[in-house]
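Of the protein chains in this complex, all but one are displayed in their positions.
In order of appearance the chains are A and B, and numbering begins at 1 in each one.
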Amino acid sequence: MGVDKTLDKNIILSKLDRALGWARKYSIFQYPFVTACCGMEYMSVACSHFDIDRFGAGFPRFSPRQADLLMVVGTISHKIAPILRTVYEQMCEPKWVIAFGVCTCTGGFYNNYATVQGIDTIIPVDVYIPGCPPRPETVLDGLIKLQEKIQNQKQEI
Amino acid sequence: MIRDSPSLVQGARKIETENDEKTMETTTKELKTKHMFLNMGPAHPAMHGIIKIVLELDGETVINADIDIGYLHRCFEKHCENGNYMQAIPYTDRLNYVSPLINNVGYVMAVEKLFGIEVPKRCQYIRVIMSEISRITDHLTCIGATAMELGAMTVFLYMMKAREYLYDLIEDVSGARITTSYTRIGGVKTDLPDDFKEKCREALKELRSVLEEVHRLLTKNRIFVDRMRGVGKISQEFAQSYGITGPFLRSTGIGYDVRKANPYLIYDSVEFKIPTGIEGDNLDRYLVRMEEMEQSSRIIEQALRDIPEGSVRVDLLDRIIESSEMIDLAKMGKTKELILTHSKVAPTLEGSEVQSHFRINVDKRTIVIPSKQDTYSNIEGLMNHFMLIMYKDGIRAPEGEVYFPVEGANGELGFYIVSNGTDRPHRVRVRPPCFPIMAAFHEIIQGDMVADIIPTFGSVNMIGGELDR
Partner (left out) sequence: MKEEGSVFEKIKEKFPEGFISRHSFRGDDTIIIHREYLYRIAEYLKESEEFRFNILMDLTAVDYLGRGYRFEVVYHLYSMDFNRRVRLKVPLLEREAVVDSLVPLWSCANWYEREVWDMFGIRFNGHPHLKRILLYEEFEGHPLRKDYPIDKRQPLIGPGSKEDRNRK
């Protein structure tokens, strides 16, 4: 339910929505759910060479209760899928999910009995970053697209 | 203030004197305690991979532990049976993803042992240089992550900075930073670029300055040494009964290294030492890894000095034309002018031209795909490429089985390949170096405290892709 529904119809809240969007997009607390090789690129993105901190997302919070962005990094197997769903459900609204790497987008070239063929079969995903592993510039591009999405969506209070 | 009221203070003093006979120890002995079960679950902040450790604790001390693995099982062995020998190479990258080139080299050497072929000298030098660069990236990541978990965030950032220089080098040679798929059966994909020697020397200089800074920050640091010294101790018999190899074994004093025991490629013609520890605890493993990085740099420098010359880039300008021009001429029927010309390869295929092809690949048409210029400009090359790649054709191996060990960053990485004479392997088995270490882990942490598990686990350098395959 948006904020404008609680007020009279002749009050426009576009500025508040945009201000909240601006604040949320530049202070992202990420929960890196790192499993596999994409974790190496995640480490490169988080460190000084391809600094993700300049986009405001440089502070990983290792508890899902304190995070608002779930970055699923690396292949998800069926053994860990229930745990991923539990972690997602423990996060509070508003929350976003990035599928980092092609194994999380569609399963990659692991078309087998143990790999989840895309995490969007389990949890809803906002941005898909393909690549095996994606270059750090691709990750930053994906993050900027997520920031645009956060800015333009209806902000819930 | 109530606190300062004289009667209350006197009352407190009175209780204190009464309790003087009863000490803390006797009070705690009278309290009943139970062991607690704590789950260090699969998704935990130690950025090493996913593993579940169920601990039985008495206060802070670990009484018993149960390790649960398999959260990253990606069916490597089954995929290898479903594709041919060359299609398994991208899957091997993702085994130990911090040092992918060592896996590539190991698999390809096992297949070459099956065929009974040996690659040219320049190719051997290239494989050794890339393996050692991969080993350095593995040790950098391991030490950086361990230090970060103990609170030394600066060390992690410095190590990642050094790793970026090496990733740039790897990217120049193979085209990708992490999952390279660089080696081929019978050779490597492309030759080294022209300016590789200078860039490599620059990168090693940067690496050495980072290692010196890290030594100054960590090696004599009171907090770091206190947390690592005496923790996670193992004895030589324990290590041998579990089949542990690599820096874990070398920290106990046994100097077993596959590069010296069963030398492969050119390791018997370069000089390097095997660092060994004394006590077998975490601090020794850290020191062994730091010294191994220095020894790997020595190997790279010697290899760069001794590598046989690459192809002579003869100026064939009048014999190399653009592929689009070549196609146009062919369509118009002017094929007589195309004899002995080659088409220009795209920038992504640089390094695999005809001149360098036989220096980095074995001269066997039934195993090695032809150079890109041949594939794209003449029909024999195209047919050769086609017969080696398409389904049901491909490389035929003789029947038999081989086991080939290489020295991975964690220990002995062995590939056991069973062939039934077709183009697909019957069975490919990886002997993961960190599997026996994790099998022994529940005994290593017994008696230590919960906070000691973190540096011990970091020094194991468990890589999920290798452990669970």
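As a working rule, a contact is a pair of C-beta atoms (placed from the backbone, for glycine too) under 8 Å apart; a residue touches a chain by one contact, two chains touch by 3 or more.
All figures in this text were calculated on a predicted structure; none of them were measured in a lab.
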Check: Pick from B:M40, B:V54, B:V225 or B:I254: which residue touches the chain that isn't shown?
Finding: B:I254
Notebook entry, point to check: Taking the entire complex into account, which one of B:K161, B:K344 or B:R429 touches the absent chain?
Noted result: B:R429
Next item on the list: For the chain that's not shown, point to the residue among B:H79, B:R127, B:R163 or B:R227 touching it.
Entry: B:H79
Next item on the list: Name every residue on chain B in touch with the hidden partner chain.
Entry: 69-70, 73, 75, 77-79, 82, 113-114, 116, 240-244, 254, 256, 261-262, 400-403, 405, 412, 414, 416, 418, 426-427, 429, 431, 435-436, 438-440, 468-469
Item checked: Absent-chain interface as seen on chain A, which is shown -> 78-79, 81-82, 85, 111-114, 116, 121-122
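The criterion applied here is as follows: only the chains that are shown with their structure count from here on.
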Next item on the list: Give every residue of chain B touching chain A within the complex, in rising order.
Entry: 41-45, 47, 49-50, 70-75, 78-79, 90, 93-94, 97-98, 141, 156-157, 160-161, 163-164, 167, 177-179, 464-465
Notebook entry, point to check: Which residues of chain A touch chain B in their complex?
Noted result: 32-37, 39-41, 43-44, 47-49, 62, 74-75, 77, 79-80, 83-84, 87, 109-110, 112-115, 132-133, 135
